[in-house]
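Please see the structure below; I have some questions.
Right, subunit A next:
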Amino acid sequence: QSKGEVRLLAYEGYADPAWVEEFEKETGIAVKVTYVGGVDEQIAKMKASNGKDYDVVTIDTASLKAYADQKLISPIDKAKLTSAANLLPEFKSMANATFDGATYGVPWAWGSLGMVYDKKTFPTAPESWEVLWDPQYKGKVISLDDANNAVNFGAIVLGIKDPFHLDDAQFAQVKDKLIALKRNLLTYFAGFDEGTTIWSENDVVLMFSMGELAAVNLQKKGFDVGYTIPKEGAVGWLDNLSVSAGTPNPDAAYAWMNFVLQKKIGANMAKKFGYGSTTDAPEGMDYASRLIWADNPEDYTRRQAVWNEVKAAE
Partner candidate 1 sequence: MQPLLHLNNVSKRYGAVRVLDGIDLTVADNEFLTILGPSGSGKTTILRLIGGFEGIDGGSLMFEGRDLSAVPINRRPFNTVFQDYALFHHMTVAENVGYGLKVRGRPKAEIAQRVAEVLDTVGLGSLGGRYPAQMSGGQRQRVALARAIICEPRLILLDEPLSALDVELRAQMQRFLKSLQRRLGIAFVFITHDQEEAIALSDRIIVVNRGRIEQEGAPEELYRRPRTAFIASFLGDNNLIAGTLATVDGHLCAIDTAAGRLAATVDGPALEKSSAVLLAVRPEHIRLDVEHAGAQGLAAEVTDIRFLGANVIIEAVNAALPDVLIKVRRLADGSAAGLRTGSRVQLSWDPSDATLLPAAG
Partner candidate 2 sequence: MNTSRSGSRQDLLRAGLSHALNLGLPLLFVVMPILSFVMVSFWTLRDGQILLIPTLANYRAFFTEGSYLPVYLQTVGLSLQVTLVNVALSTAIALFIFRRPPRMRFLILMSFMLPLFMSYIIKVYSIRSILGQRGLLNEAMLGLGLIDQPIEALLFSRTAIFIALAVLYLPYAILPIYLALDRIPANYLAACADLGATPLQTLRDVVLPLGRPGIAAGAVFTFILTFGDFVTPQMVGGTQGFTFGRIVFSQFGLALNWPLGSALAVILLVTTLLAVALAGLSIRREHVR
């Protein structure tokens, strides 16, 4: 019979019904998935319930610390993580997920915030992000709407060394840069799909994207687009599997984590959704080394405020 249940708080694509079915059959543990649409909602939801409503949460490296600080997640018990061996070498260390000696997340899916470009307009991939600011493409550029990553992006384009820890002057610079970008934009977009949808329904040639998936989807729809990591670099994001602080049944949580950290699951996810897997080296995603892996930023509150000001600017 049933061996309890595991409650997942996940983004679309992180708990495919096919895996769930297999897992339930294998372990006898029932799976309940709660989907969220974005990072903001997820933390609000976790905080309001003190993490008691879920057992496994997927959190990107940049916000792990916030969760940990708010005591919403508990450190990983590596002894129970039997599948850790499946992780690709570059993800084994889990350094980004480790604070004060405790590791709070296991790498699970990754991607980059690269540039999508229209191959007809750009026979060769643009070299620099600065092309997004080019008045020539005014109204043909779209950009990701995400406070933290927008600031990261601005800092990277500006060539700031540590885009995750800005001082006042740098903040001011980044803000101006982003406002300047705004004037060249057609619109912001929020999710993977939104970017591609907007692209396909409007005359867009450049996108500060949410990831590879955007280009893949557009190509599937028959658009001739390319995906590139310009010379300034690009933010790399990494979603980790974390155990909620309020879980009454950690064993079930680890069971799920061990299950999805199998190579075949990783491969399946990469194929189906275009996310990079941490257990199976994805084809074509050979630029992991050129990415600037997102880190916990200095002050989320401030970044949000800056981003709000950018969006409110005329």
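In this text, a residue touches a chain if its C-beta (ideal position, glycine included) is under 8 Å from a C-beta of that chain, and two chains touch if they have at least 3 such contacts; residues count from 1.
Candidates were picked such that all candidates are chains of the complex that A comes from, given by their letters.
This is a predicted model, so every value here is computed, not measured.
Every option in 1 or 2 comes from this complex, but the candidate touching subunit A is 2.
Residues 38-41, 43-44, 47, 63, 66, 69-70, 139, 145, 147-148, 182-183, 185-188, 190, 194, 197-198, 200-203, 300-301, 303-305, 307-309, 311-313 of subunit A are the ones that touch candidate 2 when the two sit in their complex.
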